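To start, I am sharing the structure in question, which I have written as structure tokens.
A protein chain is absent from this complex, but the other protein chains hold their places.
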Amino acid sequence: MAKTRSKFTERFVDFLGKLDSLDRRIIFLIIGLVVLFPLLVPLGLPIETTQLTEDAFYALDDLPVNAKVLLSFEYGPSTKPEIHPMAISVLRHLFSKGNKVIVMCLWPDGLFMANEALDLVARQEFRLEYGVDYVNLGYRPGNEAIIKGITKSFKANFSIDSKGTPITDIPIMHDIQTARDVDFIFSLSAGYPGAIEWVLYAGDPLQVPVSSGNTSIQVNQLLPYVKSGQMKGIVAGMPGAAEYETMVIRKIEENIGVVTDEARSLLPNFKDRRNATKFMDAQSIAHLMIVLFIILGNISYFVKRRKQRKY
Amino acid sequence: MFWKRTIPAIIVAAVGVIMLLSWFIPHAPFGNLEIHATQWYDIIASFAMILGALNLLKLQGTKVVKRQKGWPYSLAAVIAFFMTLTFGFFIKGGYYPNLIDVGDNPEAVYQKIAEVIDEDGEVTPFDMGEARMLYGNPGPSGEKINLHKAVVSKKTAQKIVDELEELGATATLGELNWGSHVQGTGTYYRWVFYSFFTPLSATMFALLAFFVASASYRAFKIRNAEATVLLVSGILIMLGRVPLGAYLTAWTQNISWLSWLHLPTIQEWLYQYPNAAGARAIMIGIGLGIVGTSLRVILGIEKSFMGGD
Partner (left out) sequence: MYIGVLGAWIAVFLTLSILSYLYEDNVFYKLAEHIFVGVSAAHWATIAFWNQVQPNLFGRLWPQAEVASLGGFQKFWYGIYHGLHVLFGKVFPEQTLNGVLYRGIGDQPQNLSYLIAFVLGVFMLFRLIPKIGWLSRWSLSYVIGMAAGLRLYGYMSSDVLGQIYATMLPVWTGNVGSSINNIILIVGVLTGLFYFFFSVEHKGALKVVSRIGIYFLMVYFGASFGFAVMGRISLLIGRFNDLILYSGKQYGFATPILLVVMIVVLILTTRKNKSEIEEV
């Protein structure tokens, strides 16, 4: 019996040692399945909010009614799964408390994302009036030069909006001459130009509060700005988007702060369309799988090293 | 030498100094100079993008013409390039029925609109509700209503206008201008963006998820103390930031002296303090590097951007 067990143990240890050279296509297949399964069969794991997302949320929530927020779209289809849910949640949050939104884009693809988000939230859900409650100024190439430019003059950089209307004819822009005249800047950013440029060229020089929703990859680079108060919180990746969705729904459900009647009537809609939240199950399982891969890889490494030392 | 190296050096120094001074002197002439200088930058940046496109065409086109290795793929690149350009500059689409008044038979008109905007081949009460909501009251500013169809040719749009008029509505044929067609709905360009560009760029990035998993398995080994710290930090962030981490350690919240073991709590502390310290050190270092390099460029010490003679 002891001999059989030790033979089995030996075979198991051999197998662990060989795992080191596992064909990577097997790993790809496992990852694919592990991401796909929770999308088809949701687990419904509850979302817990974190401090940095709460800071960003309350920074916007504390804005007075009729405050004007500059929302900048700096992401494209490649990072849409992470940032688009944030864009939609932030728009829902702002419109549900009567704020006005000025949209602009520093990425060309951001324009398409902005149109989609505004079409859904401003037009279909809240039925707001273009030009009065919100405006889409469109895209301008020039990266940080545009940000620097609007600190001096909006009109010089955005003479017309995305529909070709001169901004002098747009009511929401009547008392906005420079970026200093907005109450908050929120950047939905996936890279360069993005949140960093907003802090460097607008937030810090003009002392306009800045926050941002970013891809997970960029978040760690921005943390020093958040810790130093140069940014008011940050919505970090898809988990951050899921947290923000949860906070918007909680705000409307529990009637915290200013909540319009329109927002209350749209609450079932918001609950149904929580894109980031429904993806978090897949995100969780995938992360667990990768951690298990790391642990397995290390076990295999140690077994192999021990064997080599024996001989 | 003068035209190829000295003039560029003068341009760099002059423009750099003007931009620097404009941070400190907002008044004329620096204030106005700066506004236009940034506009010129935007325009030149746009030409750089056009240069990139032409350069690509030159490279891929040469491969096709000379029948070099892989030329069929280059042909596909060239065809895709011209297809996108065609819809960007020659064939626009972007025609739509402009609904001015629903007339005396609104329900029939909404039914027609619901058929047009419906996306799944079946007119539901939701589609009818949307039609009533969006098209029942054309905007007070006279905002033109653009129907949500993937590609709208002039012929299709005119047909819808005629059908709406037959039902008693007042409608005219609208058209997006050249320029706004690249961002408007109902244009061929937008169709290309969503059918070609979006899936390609998104999937290219998504592919990295698999390689990250494979790399984690193969390369992430605990060889020394530093690697261990890196590994533990990565694992805590990965598990602590997702709902699963909170779910697995939810039991610790019921025991007060164990509550610090809650994964999101540990992760949050690690993220906001030791990690933030490292991030700040890196940021200061990079910031100093950028300041140094910018000064070198403006003072003409750094000339590598000019290339060879």
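Letters A and B mark the chains in the order given here, with residues in each chain numbered from 1 onward.
Note that a residue touches a chain if its C-beta (ideal position, glycine included) is under 8 Å from a C-beta of that chain, and two chains touch if they have at least 3 such contacts.
Worth saying up front: this structure is predicted, and the values here are computed from it rather than measured.
Residue A:Ala145 is the one among A:Ala56, A:Ala122 or A:Ala145 that touches the chain missing from this view. The missing chain, though absent from the display, is touched by one residue of B:Val102, B:Leu167, B:Ile235 or B:Leu263; that residue is B:Ile235.
Looking at B:Ala80, B:Met128 or B:Leu173, the residue that reaches the missing chain in the full complex is B:Ala80. Residues of chain A in touch with the missing chain: 25, 28, 31, 35-36, 39-40, 78-82, 108, 111, 116, 138-142, 144-145, 148, 159-160, 166, 168, 199-201, 204-205, 215-217, 219-220, 224-225, 227-230, 236-239, 279, 282-283, 286-287, 290.
Note that in this section only the chains that are shown with their structure count from here on.
Centre-to-centre separation of chain A and chain B, using mean CA positions: 14 Å.
Contacts from chain B toward chain A in the complex involve residues 23, 26, 31, 34-36, 38-39, 41-42, 45-46, 49, 130, 133-134, 139-141, 143, 177, 179-180, 183, 185, 190, 193-194, 197-199, 201-202, 204-206, 209-210, 212-214, 216-218, 220-222, 231, 234-235, 238-239, 241-247, 264, 268, 271-272, 275-276, 279-280, 283. The residues of chain A lying in touch with chain B in their complex are 20, 22, 24, 27-28, 31-32, 35, 45-48, 50-52, 76-81, 109, 111-112, 115, 119, 123-124, 127, 129-132, 138-143, 145-146, 148-149, 152-153, 156-157, 162-164, 205, 220-221, 223-224, 227, 236-237, 239, 242, 280-281, 283-291, 293-294, 296-298, 301.
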